[in-house]
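One chain of protein is taken out of this complex; the other chains stay put.
Chain naming follows the written order as A, B and C, and within any one chain the residues start at number 1.
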Amino acid sequence: MTKEKLKVTIGTIEIKNPTILAAGILGQTGANLKRVLRSGAGAVVTKSIGPKPREGYSGPNIVQTPCGLLNAMGLPNPGMENMVEEIETVKEKGGTVIGSIFGEGLEEFKKLSRKMEEAGVDAVELNLSCPHAKKLSTIGNDPEMAERITKGVSKESDAPIWTKLPGNTNISNLLEVAQSVQKAGADAITIANTFPGMAIDARAERPVLGHETGGLSGPAIKPIALRLIYEVYKKVDIPIIGSGGVMNGEDMIEYLLAGASAVEIGTGIMWRDIDIFEKVCEEALPYLEDRSVTKLIGSAH
Amino acid sequence: MTKEKLKVTIGTIEIKNPTILAAGILGQTGANLKRVLRSGAGAVVTKSIGPKPREGYSGPNIVQTPCGLLNAMGLPNPGMENMVEEIETVKEKGGTVIGSIFGEGLEEFKKLSRKMEEAGVDAVELNLSCPHAKKLSTIGNDPEMAERITKGVSKESDAPIWTKLPGNTNISNLLEVAQSVQKAGADAITIANTFPGMAIDARAERPVLGHETGGLSGPAIKPIALRLIYEVYKKVDIPIIGSGGVMNGEDMIEYLLAGASAVEIGTGIMWRDIDIFEKVCEEALPYLEDRSVTKLIGSAH
Amino acid sequence: MEDFYHAEHRAEVLSIRKVIDETPSIRSIYVDSSKISSKSVPGQFLMVWVIGVDEIPMAVSKAGEDGTLGFSVERVGDATSKLHELEKGELIGIRGPYGNGFDLSGENLLIIGGGCGMAPLSFAAEEAVSEGKNVKFILTASTADELLFRSRLEKLDAELVTGTEDGSAGIKGVTPDVVRKINLGDHYDSCLLCGPEEMMTSTADLIDKKGIPIQVSLNRYMKCGVGICGSCSLDPSGLRVCIEGPVFQYEEIKDSEFGDYKRDSTGSKTGIQ
Partner (left out) sequence: MEDFYHAEHRAEVLSIRKVIDETPSIRSIYVDSSKISSKSVPGQFLMVWVIGVDEIPMAVSKAGEDGTLGFSVERVGDATSKLHELEKGELIGIRGPYGNGFDLSGENLLIIGGGCGMAPLSFAAEEAVSEGKNVKFILTASTADELLFRSRLEKLDAELVTGTEDGSAGIKGVTPDVVRKINLGDHYDSCLLCGPEEMMTSTADLIDKKGIPIQVSLNRYMKCGVGICGSCSLDPSGLRVCIEGPVFQYEEIKDSEFGDYKRDSTGSKTGIQ
């Protein structure tokens, strides 16, 4: 049966197909999340939620680049309190929901994770791509910090923990972080997030984004993210979720072959609209022939 | 005068306009370098040359991606002995030539740099983007190694030394390397090289490139490279050469505003042909109004 | 240059060609962009980059064949205040047009606008009249001074009714009062409605009872304009005002958050005023 072939399991979670809504896209209201689930996504990740409502940066918050999109939203979110309500409206209707969280340190991550569990999420995704102590760097580039936070949260939580690592082209650094996070008990690793980037307007003679720099997503980054997955797959045994520039079925197959168990899709919605999830699955089917999706994972190695 | 406005100086070298042929594109024969100079480039960088002739990797050596190009040439080059001859044919005709070199360690870099000087190059570019001791990482991600090689070469050489750093999105790591390299006596820094990436064929179920992974160049990477320049400009006082996805005059202006003194152009030739250098200069002129190029450098900050 | 190089969602930075202070709180700004102007239809909006301040949505109030592109700004905060300070020759960035626009089919149109809602509606009225339709326009504001585009509408071959809350011009009262006071038939094929949300809900209620199909143009917090940030989505459908809107059939959104609440920049629920 066609539909059966698309099923994948990520640790203990079974999802009906390997397309997942990426964090931060249409993800801060229950209505949005439900709409995306209705449009065919196997699961949805919420916007990354912090402890308090947060406004984010002034605009421009996005600007398109060749085959890519830069965004500097600044993690606007309604705060955990409000978000619990939104998630509950989704879980009432059914569907797999992953709660994404970001925090300033371990204690905050723990508290947020607990709240997410209470709200009924199926897994918690730790967004380690936000700059922390070090001004320009991120928690996810620091093996010790990444390990400490993953371990702290996963020890106390019943829900599976997915650790989301930033796109880091210093590959030996990334592999170290990935291995630390596995050791710390992560149930899956999501790679990558957006890649830091910027656009400058030649007439205005200043950066376009309100925050000056932002994160690059979309097809432009796919080759870079794909290679990170390919390398990380060789070094870890937990499932990997691929993220970066998935636009069509062929892209998803590439990610599966590289070693991803599923893909998160974000920016693709801008070009192919909300039913991209259904479209990607349809387009992937011919490549499967009579195999199930799981057979493909990592088989480009 | 229009032409005067385009002149820039990089340390002690004056070039007639800020467009430079990037290393590795059409750069291993004298005939090619001369053709590019005739087509309007302000200067040309040779292919990265090692001590001995080198075949490079089996094909496919390139594959296009959305708004980008992946290549895994494997640094094929005729070796320094043969290259000296080629460079001499260029210098006979005049024009600014930068000799790019790569080596296994300091001694090799020194020897190659000396040969380049003998051949008459105007500057030597150290390609620190090749994997060295550490299997997957590069010399250019290691502040100590980068410093040691830059210092060793620049102490013994009369020609200006440009250190070319890899695209490294771990920004604190990159800033450390850039500062070390400045301390070590580099006359300029070139950023970035290609970004590691890959493509997998969904039907063949294997990586497309013969070497599996390769380097991503072209418009896709421009936002990432531009931001690296923007950040490095804040931390160093030596000239920066921008490289990554320059396709038109507007792109060059963006790089200048971010802090680059000139740009290296490679992949753009695939789309806009060899006279891209002339085209880029033409297209940049309206943005200059009555100013000279030098006035724009860093003014997006 | 190759096709792929074209970044649709990147602002074109343009110098302001003309500013017109329309009312004490509303100014119109005009630029030249045939690229954007030629694609714009009434009801669509622009994302306007107020350089150094913010990027905000603004309805297209004029899109001429000569490339003229105009919008009209009510001063309410940082970005809109900055727009009120900018002069001819200064730079702003514009991307768009975005959204669906009004459906101008049918022969008889009723158009009702309040405050800054007049901006897209004047454009719609001009378009409809030029297509030979019968238009009745009800123009309302708090006071006579704030009646946006009054003279522009007076020039039009359309029936114009004005109303003000303080009675300083036309019929006295808030918009539904004005509608009630005039002898409005039910022969309209469509009613276009834009203004403050409270004005829209109360007026829509009235018009709906007459059985006239209503199109309302909504205003929600917008960060991206391209359908991915989710800040403009409506409960409970998840319809995005920037993509499926800003114009909705009243039927579609009658039972939504419309008239009840909206969301602020954090995504938290907040009152409609």
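By definition in this document, contacts are C-beta pairs under 8 Å (C-beta built on N, C-alpha and C of every residue); 3 or more make two chains touch, one makes a residue touch a chain.
In this text, all values refer to a predicted model and were calculated from it rather than measured experimentally.
Which listed residue (B:12, B:64 or B:292) would be found touching the missing chain in the intact complex?
B:64
Pick from B:106, B:130, B:270 or B:288: which residue touches the chain that isn't shown?
Among B:106, B:130, B:270 or B:288, only B:270 touches the chain that is not shown.
Among A:18, A:40, A:53 or A:66, choose the residue that contacts the chain missing from this document, as touch is defined above.
In the complete complex, the chain left out is touched by residue A:66.
Can you list, in ascending order, the chain B residues touching the missing chain?
Its contact residues with the unshown chain are 24-32, 34-36, 47, 53-56, 58-67, 69, 71, 73, 76-79, 82, 89, 199, 201, 203-204, 206, 208, 210, 266-267, 269-270, 273-274.
Keep this in mind: only the chains that are shown with their structure count from here on.
Farthest chain from chain B, going by the mean of C-alpha atoms per chain?
For chain B, the chain whose C-alpha mean is farthest off is C.
So what's the Cα centroid distance for chain B and chain C, whole Å?
Chain B and chain C have C-alpha centres separated by 50 Å.
Could you work out how far the Cα centre of chain A sits from that of chain B, in whole Å?
A distance of 33 Å separates the two centres.
Using CA atom averages as chain centres, what separation in Å is found between chain A and chain C?
Whole-Å distance between the two chain centres: 36.
Spell out, as numbers or ranges, the residues of chain B touching 2 or more other chains.
66-67, 219, 247
Could you list the positions in chain C whose residues touch two or more of the other chains?
As it turns out, chain C has residues touching two or more other chains at 4-5.
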